[in-house]
Structures are given as structure tokens and as C-alpha cells.
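Note that one protein chain of the assembly has been removed; the remaining protein chains are unaltered in position.
Here the chain labels run A and B in written order, and each chain numbers its own residues starting at 1.
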Amino acid sequence: MTKAMNKHGDVKSNLMSYDPIKLLIEDLVTRIEQQGTGKTIFSNDDAERFDIIPENFQEIKISKDNRKIAFVDGGSGLLLKAPNYSIQINRIYFSMFEGNKRLTPKKTRTRIEFFSYVFSSIKNIAIKKKIFFNVNVWAVNEKDKQLLPNPNDLSFDSTDRRITDGTQRPDLARVASIARRFAEWKMSTEVVKNELEEGDILVIDGSLQEAFQNETKYTRELHELAESKGVIICGLSKTSRLYTDSGASLLGSVKQISNQVKFDRWFIKIGTQKKDDRGMILVTKLHPKSEFVFRLEILRSQLEKMTYGKLNGILSALATNSSDLAMIGYPYGLIDADTYSRVKFNELSFYGDIILSYLSKESNWKQVLGHTMALRGHEDLNLAVG
Amino acid sequence: MFKFAHLSDCHLGYQKQESLKKIELQVFESAVNECIKRKVNFILIPGDLFHINIPEMRVQKFAFEQFRRLYESNIPVYVVYGSHDFSPVSNSVIDLLTVAGYLIKVSKQKNVSTDKVVLEFVQDPKTKAKIFGLPGLSAGKELEYYQKLDRKSLEKEEGFKIFLFHAGIDELKTKAIAESDFMPISLLPKGFDYYAGGHVHNYSLQEYKDYKKIAYPGTLFAGYHSDLEDNAKGTKRGFILVEFDIKVKKVEFIPIENVKYELIEYDANGKKSTTINHELLSEIKQFDPTDKIIIIKTGGEMISGKTTEINFTKISEELKEKGAIEVLINYRSLSSKEYSITPASGKNKEEIEINVFKENIGQIKIKNKKFQGLTGVKLAKSLLHELRQSELVNENKIEYQNRIKQNAFKIIGIEIENDS
Partner (left out) sequence: MMSNLDIVGQIVAGEFGSILVREKGGKKLELGDLLVSRESNASLILQVFDLVYGSQIPRETHELMSGINLEKMPVNAEIFEPELRNYVLAKVRALAHVAQSTKSTKVSLPKVLPSFFNEIQLVEKEDLKFLEKSDDSFYVGKIRSGSKIIDVDVWLSSVDVFSHHLLIPATTGRGKSNLVKTILWHLLPTKRVGALVLDAHDEYYGRHGLGLKDHKEANERLVYYTPSNPPAGANVLTINLQILKPEHFRGIVTLSEAQEQAMRTYSGEFRGDWISAIIQERPTKNVKDVAPITLAILKRIFRLTLGLDLDEDGNVISFNQVFDAGTKGQTVADDIVKDIEDGKIVILDTSRLVDEAELIVGNVIASRIFDRYQEYKVRGQLDRKPVVTIVVEEAPRVIGEDVLKNQNSNIYSTIAKEGRKFKIGLTAITQLTSVIPRTILANMNTKIILGNEMVQERQAIIASASQDLSKDDRNIASLDKGEAIISSIFVPFAIPIKIPLFEDLVKNQDESKKNIKTKVF
């Protein structure tokens, strides 16, 4: 290493050329440029895919076609956790709109709450002992029991890759979220059954893809009912980790290409990730002034039968519901559903305290609470070091 | 130049004592003589010419004589009722005299309307003076006339105007005459040349903005006991003589002599009844009572003895023996510590009366249980109620007195013979 003076009198050394952030940024920009947008969605198998090109963008024309849209969303809050158990409070909520007008449900209760409790158990599977995570559920209001998933469907092998975190066993909260997911399907089915008619739409927050063991049981019931009644099932995600075939972010790429498109509101069919995926992925922009584009899935079996007009009708209905100034371009119904399904932070301590107070009446409460120590070290360290 | 005399509050028939009755009439006759002598053009008498609307025959006869004299002297007499001699049904001797043509009532109303009292004037034929007037009524009830009076029509009249009225004026009150049932000057019509007042027994002549010459001649002799006291203190009595043409030129008080007086004001405060008797008897020896009216006024709280123990009769007799015309004794303010009324309070008159009786009944030293305790209070209430009864229609004075007396004694439980 040699040192030399520059004209300002600063000490110059070889090390001054090493600017890690600059290097990082340069590398990032280069990679992004190289990636480009890609051509299609990334898929490992022979899934149906469409080119992401300006020609494939289709305009959403706003029609005066009135149809009901029901929005379903769920939320959870962790109340108590240990490696071998955790307790959550869950909420599932739905609302119905026609354009921007809220509709009163005929029969279905708009919100249900339930406690879920995940606990570990040891099962013998083919002479091997395995750790299983099981979820048990209790409705807050006994009337809502029928809308909860069957606990028998909620027992998962802790090594099941669908739930593990890499090679690590899954966080129990993740396991608990499966129960919530199943409950969302059940709620959706109930809504389709009692509230919606042919041509109406049900939008669920998130993807239509089944990810977990036994999930198909719940989704099949919903899909069959929806098909029989002619109710369109959609899933809308605020975020997406899908990629294009060049490794670029799918939504980012679509947005970039859409700059060449003159439509104020548009949609583009993307395809599916896997051959037998239930939902056809689209990307859509629902308001001219929106900065966001969203991943929208429509039940493939329904989409295949749709004309452009019919599809436009669905998207037009969604677009009409997406002109709330609070979040332009995102359906108001989902904002609403998120608001009422969310478990707020201050509610956690409320419910948590109730849990603890009940627990404290049990003679072996110390033993029960003792298990939480295993997960508290990090928090205590945070408190200690500030 | 014209002249008129303004007399008022003669209260003919007021006096009860023979000696005073005589003086009362003599004084009036002197006033009439004076008016005739001075050749007045007319006379104004704004009320209380008589003490009651129908005085005894003696007084009526006298009045007719005097007014006939004036009539024959061609001197009209313009009058209004006063608070004592009015009659709502024209049943006053004033009306007899008016029908006879000896008096002229000037309280003429144009028509009886709901809202306003619109007056007509009487015009004196010789002087052309326009004379308006409103009568007095008992207990200040004439106030309604003035409240409804159409003043504007009076004020618009041209010429020399006189207004006759029988009422006290608030703004003219002095400490000496501070009665409460007077009325504000603003109720009189403005702009008259002379306001001939009656009701106030002392002479007064005042001027106010918009009201020139508001005059009261005062009583000619006496209409209340206090008038005689004032006389004794030197108050001059008489009438007012006014000279005028288009305006009032001169206003003069013409005194009419009546009689001499002697006034004894005795303070009995803190004295025994024996002391009072002694001192009064010696006091009356200090002057010559001949041909005088003697007025003895005594008040205060005696330290011992009863007021009835003061021998006023003896004092009176002694004075009369020495030649006093009349002896008048006023001991209304005299009280005795041995027997004094304790005041009491209450929400209304009824309650106050009962409470006063209750407070004081203990002082009555009568053995009869009828006059003691609550029974006594009840009896006292009944008695008071009876004594409050007024005269019935078609009942004369004697009958009225007998009825009341009989009923009163009945309440007390005493039988009396039915005599006069």
C-alpha cells in the first residue's frame, strides 16, 4: 500500500478507490439492466404462460354493469408462544359492495373470531418418531363453530417442506396461520352460499393456490359451489414474489412494460406457475392514477370460459371499487376487510392478559409458562442492550 | 280684569261638637261674605264641600242658604265632587244644589267610551273662562280617570282655561303633606292657566314647566283633627283670590279668621299615670282658655298605669269651666307598658290578625275562660269581623249602629235592650 497526496492535500491511498456502497450499487444496477424484464413468468414445469408484451395488455373499460363483490380477509395476533405451543387470536371478515355502495348481508355474520392453539406432539410414523404440530380451534362465539376448520385437518409433520423454514422447523405462528387460511376458505364458501348470485364476484386477499396439506378439501368445496352458482372467485395480492423468466420481479417488469401501453386501466394475462395451479395469474392496474399494479388470480376453470367482455365486466367492477382516494387503485373492499380483520397491537395485550389470568389459576402454570423461556432470550437481550 | 275665588275642602258637617259645628258654619259664611264683598265673578270649589254626601239637615239647610245668597249675587259656583262628598248615583247634596241651579258641576264627559275619558268644558258666561274638571273618588280611585283622560283634546282648547281637580300631586308634596295616594303631575293636562286643586288641606301655590299655577287653598277650617292642630300652630286658613284677563295676573291668599287656640303637646314617655295627671292639670293652669279651642296632644309610653287612668275628663271639664270653647284631646299615641300591643307577623292580613291576638291575649286579665287562650282569639276574630260590617242599603246611621252593637254584644255574650 502506498500513500500519496492529492492536490487538496488529502491523503490518498489505494484503499480510497474501495467504496463498497458504490460497488454494490453499480453491481445492482448492472444486474437489473442485464435482467431486463424477461418474457414470461418463471416456471419450472410446462405451465401455461403468456408473453409480457405491450400487445397483450388489454384495456379495462368501465361498464355500468352492477354486480356484487364480496371481499374476504383474515388476520391473527400471537398471544403466547413457546417452542412447543403457541396461542393466537384470529379474525375472518367479509364485506360486500356494489360499486362504492356497501351492501348488508342477508344472513352471514360479517366477522368471526376464534382462538387457535398450536401444540407439538410426537407421532409414530412408519416406526420413526416424528414431531407433529397440531392446531386446535375455539370460536369466540359458539355460533361460529361451524365456520371453523376441523382440527383433524390441522395436524402437520414438522418436517413437511410446505411449512418448514428451510431446514428448520417452522415457527408455530406459521402453522397457526394455516388454520386461519382454512377458515377464510370456509367463510368464503358461506358467503358464496348465502349472499352471492351468478355473475357476482368473491375476492379473497392473497393467492388462490393451495399450499398446505388438507387445504384442497376446503378450496374444492368453495370452487364447486362457486362454479355451480356462477360466482367468480378471485384472489388479489398487494405484494408478490413472483419472477419472470429472467429473474426480474414479475410485477416490476409488467409495470415497466406498461409504460408503453396507452390504457388508463388495463390487465394482462400472465399464466400459471405450475401446470395444475387453480388460479390463472393476471396483473392489473385498476385506476389511472394508481402507482400500483396487483397480482390478480381468477379461478382458471372460470376464466377459460370467459369472453373478453365478461372478463372486462369483472375487472370493471373491481376498478369501480378501486377509486377510493385513500388508496387509489386498490379495491376499497379489501381496505375495509383488512381494517376489520386485523388484530391490533393493543388488543394483543388485552387477550394475552386474559389468557395469563386463566392460566395462573392452574396449579401447573409455572410449568406451562416455563416453556416460553426458550424463545424469550432474544427479547431479553434486546432489553438488556437497548 | 276678572276675579274668581278658589275655595276647597270645607268639609261642612265634619265637626261633632256643637261649639265647633257653629264655628264651621260661621267660617264658611265669612268666606261667602268676603266673596260677595269682593264681587268675584265666580267661585271654584274642587271637592269636599261637604264631609259626607248627605250631611245632616242642619248643614244642608245652611248650605242652601249660603248658595242662594251667591246665586242672588250673580256669582256662579263651579264644583266637582271630592273624595268625601261624591256619589256614584248622584245621591249627594251637591246634586240637589246643582238641580236647584245653585251649583254647576263641571265634570262633564262627552261620551262614555271604552278607552278614553273625553271632557267637555263649562264656559263661564261673563268671563268666557273655560272650566274643566274631574271629581275625586274615595281611596284614590279617581286615578283611573286621569289614566284614561284624553289630554290632547283639552290641551288643544284655546282661551283661558281652568282645571278643577280633587287629588294630591306627588311633585308638590312636602314633608308636612307626604301622603301616598297622590298622583304624578304628568296626569294633568298641560297648558292650563290655572289648576284649582282640592284634597290637600294646606295652602300651596307652585309652578312647574307646562303647569302654571297649581294651587290649593287648603281647608277653610278643618276636615281632619290634624287640621285643628295645624290651626293651633298658626296655620292660616282661607281661600285664594285670582285676578285674570287673558292670563292670570295675581294670586292672593285671603285669610278667614276662625278662632283662637291653645295647643299643649305633652310627652308622657316614661311617666306614671299619676304624674301625668298632675302635670297636665298644672299645665292647663298656665294660660287663659277663654274663647279658645284647647288641643291637648299626648303621646309616649307610660312606665306604669293604664291610659284609662289619665283623667282627661276632669281636665276637659276644668278648661270648659274656665271658658274654653272646646277641649280636644288626642292620646292616640299614648301607650302603657302594662298594656301594650305586641306586633306579630304573618303571610297575609288574616294570619297577622290571628297572630296579634294570640300574642296579646295573655294580657287580658279576665277570669272568664271565654276570653282566654284560643277561644278568646276566636271570639276576638268574630268581634272584629262584626265591627267591620258596613252599612246596608236603606239602613240609616242609627239603625246601623244599633245593629252592630247588638251583634257585637251577642258575640261577647251580653244581652242588651233594644234601644237607641
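Here is the rule we use: contacts are C-beta pairs under 8 Å (C-beta built on N, C-alpha and C of every residue); 3 or more make two chains touch, one makes a residue touch a chain.
Quick caveat, the model's predicted, so the values are computed rather than measured.
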* Asked: Of the listed residues A:I328, A:L356 or A:L369, which contacts the missing chain in the full complex?
  -> A:I328
* To do: Quick one: say which of B:F28, B:F50, B:F67 or B:Y81 touches the chain that got left out.
  => B:Y81
* **Omitted-chain contact residue, chosen from B:F28, B:F42 or B:Y145** => B:Y145
* **Hidden-chain contact residue, picked from the options A:G247, A:P288, A:G309 or A:G370** => A:P288
* **On chain A, residues whose C-beta touches the chain left out of the figure** => 100, 102, 287-289, 323-326, 328, 332, 336, 339
* To do: Extract the touching residues of chain B with respect to the undisplayed chain.
  => 81, 86-88, 90, 107-109, 112-115, 117, 119, 134-135, 137, 143-149, 151, 170-175, 178, 180, 184-187, 206, 208-210, 343, 345
